[in-house]
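Removed: one protein chain of the complex. Kept in place: all other protein chains.
Chain naming follows the written order as A and B, and within any one chain the residues start at number 1.
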Amino acid sequence: MANPARYWREIPQRYRLEAARCTSCGEISYPPRLACRKCRSRKFESVVLADEGKILTYTITRVGPSQLADLTPYAVGVVELEGGVRIMAQIADCDFEELAIGQRVRLEFRKIQEDGQAGILCYGHKCVPV
Amino acid sequence: MRDVAILGVGINKKWGELWEMSLRDIFVEAALNAVDDAGVDHVDSMYVGCMSSGLFVGQEHLGCLMADYLGINPVPATRVESACASGGAAFRQGFIEVASGTSDIVLVGGVEKMTDVSGDEATYALSAASDMEYEAYHGITFPGLYALMARVHMERYGTTREQLAHVSVKNHKHGSFNPEAQYPFAISVEDVLGSVMVADPLRILDCSPITDGAAAVVLCPLEMARKISKQPLVKVLASAQASDSIALHSRSDLAWLEAVHRAGEKAYKMAGKTPKDIHLAEVHDCFSIAEILALEALSLVEKGKGGQAAESGMTALGGKVPVNTSGGLKSKGHPVGATGVAQVIEITRQLRGSAGDRQVERARTGLTQNMGGTGGSSVVHILEAV
Partner (left out) sequence: MAGIIGYGAYVPRNRIKVEEIAKIWGADAPSYKRGLGLEEKSVPGPDQDTITMSVEAARKALKRAGIDPKEIGAAYVGSESHPYAVKPTGTILAEAIGATPEVHSASFEFACKAGSEAMFVCLCQVESGRIKYGLAVGADTSQGAPGDALEYSAAAGAAAFLFGKENVVAEVNETYSFMTDTPDFWRREYMHYPRHGGRFTGEPAYFKHVLGAGRGLMAKAGMKPQDFNYAVFHQPNGKFPLKAGKTLGFTREQIEVGRLVPKLGNTYSGSSPLGLTAILDVAKPKDRILMVSYGSGAGSDGFIFTVTERIEEVRDKAAKTREMLDNDKVFLDYGTYCKYRGKILTAE
């Protein structure tokens, strides 16, 4: 299921949180885009996202894809990183009862998916409570 | 732009797990019912709304396939896709083709065959409505995405778990009067609250089901309908569509459906109506919270107060603005590509006065709201009895 080329293409974003800041209006696009969502300018400079932020909302997935069975139930949330960019990420190593909107988290490198026994391993970041 | 009328409507016999029927059979059955209801002997063009025949049955080129199996070759036929708004978007394309004078009789159908794959594969296909690289990659599911929105709504406005349950309860009550529905029986708030948790705080009875089904309508200019229609006339007063970011995390307000709001505003303007003029509506209750968010975005209730609508009876049959008299996606079923078209059919039947036990008294102006993914696309139509 995980195609090597498609996975490899997103590595700068998934491993190093590389994003693009529009040089016209300052809006940060993660992942980088060809046209700014806010002002449609085409010029960007490379930036890296902050690795700390806060939870804006979260849920606990109890019925999920079978490839994530070993992790289920797991928490996922929308996290706003320092600097304003929002991402979707799992929240690992957390006590479900203690999850809260506004909770501070930091990003940690984790394995996100694996393609069965023989396919490629896919990495990225998850949040852990600070 | 010409005025457009709905000449005929048709749904395949029943929605549900249709083991004996294939994708093409389901569509053709609904389309033939619509053509019979319209009483026409030909169509000029066809649109087929379907979210993901490719992932569900490995079949593309649906316009061609359905025109072939309907026996209407060489008429132009096109598949329209906008995730769960595929049906509504297809209807809009059909409307534009008639309104613009390009064609006179246009058949619009929506279909989805979801049970030829495993539950896991179906979940994967549905997840394709989200951002695959930056949402689905991280393991978020569709109930999960709506659960994220629900939590914000509950935290910000005090919407309660019971209020969400009331949406499912109301829609099942309505659906119990609908012989075509997948689950035509009532459920209670206790049933919802006691059902399996899928993604906190949403439970299985907050979620619309996996369904096979199709729905179709025949459109023509109002002037033609006046001459040939066998049914009370229903006019398409407005058709509007809007888009928003695909990813939930890109939206500035996580508990607000901006695309629905914009499409709604455009529709009201085009129809020369206000929310107060709407007698009844079919909205996209893919999850209980979605109905609440849709009502707010359509200005049918005040922002933040959506939770009270079902609980108070405002949106029940007999209430101020009945919503989802068909049973909604929850009770009627949600064959993804068909939903948007079926919403139009319910309103049409209501405006014709042929909704049987579900009839809303003196229904003259109805609204449909169909939406894709977590609100990345939305289509709103306003219909009126002529």
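We take it that a residue touches a chain if its C-beta (ideal position, glycine included) is under 8 Å from a C-beta of that chain, and two chains touch if they have at least 3 such contacts.
What you see is a predicted model, and the numbers here were worked out from it, not measured in a lab.
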Check: In the intact complex, which of the presented chains make contact with the chain not displayed?
Finding: A
Margin query: Touching the hidden chain in the complete assembly: which of A:Glu45, A:Asp70 or A:Glu97 does that?
Written below: A:Asp70
Note to self: With the missing chain put back, one of A:Ala50, A:Val63 or A:Ala92 would touch it. Which one?
What the structure shows: A:Ala92
Next item on the list: Quickly run down the residues of subunit A that touch the omitted chain.
Entry: 11, 15-16, 69-71, 90, 92-93, 108-112, 121, 123, 126
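By definition in this document, only the chains that are shown with their structure count from here on.
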Checklist line | List of subunit A residues in touch with subunit B within their complex | finding: 10, 30-31, 37, 56-66, 68, 71, 74, 76-78, 86-90, 96, 101, 112-113, 122, 124, 126
Check: Touching subunit A in the complex: which residues of subunit B?
Finding: 120, 123-124, 131, 133-135, 137-141, 143-144, 147-149, 151-152, 155, 196-202, 204, 245, 247-250, 254
